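Each chain you see keeps its place in the complex, though not every chain is here.
Here the chain labels run A and B in written order, and each chain numbers its own residues starting at 1.
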């Protein structure tokens, strides 16, 4: 047993971070935010960025090498998705990743694939080429496209005024017809959901780690009452709890990427959702009035964390599943041998 | 990232499991909770059995009498013994987890030879004399002082919250040897024989009604200078070398036990009808996530055991203790809501555990102190005011 990332894994993470710093730096994020906010409901996911993410392997890295992938596993995918969460990369990252190898163009980022997981909301519908329907026992796929009815095969699509400015959403009220779209044969729907859930958790983890860094940086530099606010115990303790929450979520997310059991993935999502939302709230509170302004990034983390919390197993579902797992001895019985 | 056993680890696990299966049925029945001499005998008997089977001091260095096992193997030991329901370390806690490792790290060869084998064999029991009534969270404010008279320190003062004091042979003692020095200087680490004249042990009753702790009153107790480990006035550093020694994994067995309790709670809820309450179910689910992740964090810390301890890694023990102590309190608060009025029975084991869990956010550094440590040492925030 060696739970720590290998040196290859650490190098992969560092590469992902460097790639995102170059290809999606902060000013790029802010331009996206302002453009999207100005456009309103008009969806304009950056396809150049998407293709670059595809070329960098964000979607294909788990595909076998003969299918153009890197033959890596979920631990590696989780590490790079953590970096994507930290950089607040917009778009249906998890859906496109799990669609790689199933939907043409997903692996290399030529196609934007979004997903509808049960009744609820679907992100970036107007920019998408395809919609995965993952709420049922089998996975189906629908074509999607631009225009007033971005997914003509869906019964109703109601555009929302998006809470997170870089995540346009449509609401799909009510259940879908069971025969909607084309069935993807040979695909394990539960496995696909598990993967997407964990990749979403990894993004939440990255966001939580980033708001922790932002809070600590601010606490070191912002002076009030003649000293850095980080010298006040109230501020110190908030930062300490942010770190503890992030570390707990990280343990959960990394372990789930290794074991991929249903209950560990739920634990990972639950803890990462909580870390992302609460860290963003704490970061905002520590920034005071500045944190409440549009120009600060912290609200972007909070809003994205709120969106991801509702995607791929919201907390209430995760908690119910984790409770049930206790009755089955949920991973407590010896497993290692 | 790998969470599966290597071949060696699997062999170790299977061999240990087999030994536990054969050995545990041969143990005598556990003694009554308040019979301290019987408990000492029981705990030392178990330690002797571990010693004879080659499991004592598993991860201690070989030159200290240990087996030099990896942290991962040690964690397997903690996990399997807890799962099998083996006895706790009990009276040997201080010897095995603190005084012993301190002597191993800082003692002379003669000191190691004198004390370590007896700890590993379960022949001698140690207790800890660090805390004082006036120096709680502020440990360095300790006042018990030692005056050197020839080859002897003459020690006077008092210590508090000492476990197993009634049945201990030795006490690892922090005393002030230079009252003029700054707070953290001028402290020395001594091994005090509990049988020395002038040592009085007074039981301390906790809010749980038990007497597992004692107060030590020391009235001109003589301790030979040769019983000092480390240099004179260097005792603060000596004790800190190992105070965080096991923080990352010290609670490994407890986390395993909490996960078992949580599964018991779920079954109890299913049987008593409380399972129908989604608000209770969801709390149980949340606790499952927390304790699953705490177990994974324990494994992480075990694997990172010999990594350089800088930045956030240096405070991983504090992070774990902060999270675990609160999760444990939440666990037993949830148990009380699950039991309803039955939780008002102090005889119920979950109620007893609820009471004792109240000390977890206080003992060995309060949650407030842990958060200071994390902020200043882990996050590099300016020294708190």
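In the analysis below, contacts are C-beta pairs under 8 Å (C-beta built on N, C-alpha and C of every residue); 3 or more make two chains touch, one makes a residue touch a chain.
Computed from a predicted model, the values in this text were never measured in an experiment.
The formula for the complete complex in this structure file, using the labels of the chains on display, is A x2, B x2.
Keep this in mind: only the chains that are shown with their structure count from here on.
Between the CA-based centres of chain A and chain B the separation comes to 39 Å, rounded to the whole angstrom. The residues of chain B lying in touch with chain A in their complex are 1-6, 9-10, 13-14, 72, 76, 83, 259-260, 262-263, 265-267, 270, 278, 281-286, 288-290, 292-294, 296-297, 299-300, 303-304, 307, 312, 316, 319, 322-323, 368, 370-372, 374-376, 378-385. Chain A meets chain B in the complex at residues 1-6, 9, 75, 216, 219-220, 227-228, 230-233, 235-237, 239-241, 243-244, 247-249, 251-252, 254-255, 257-259, 263-264, 266-268, 270-271, 316, 318-327, 329-332, 334, 336-337.
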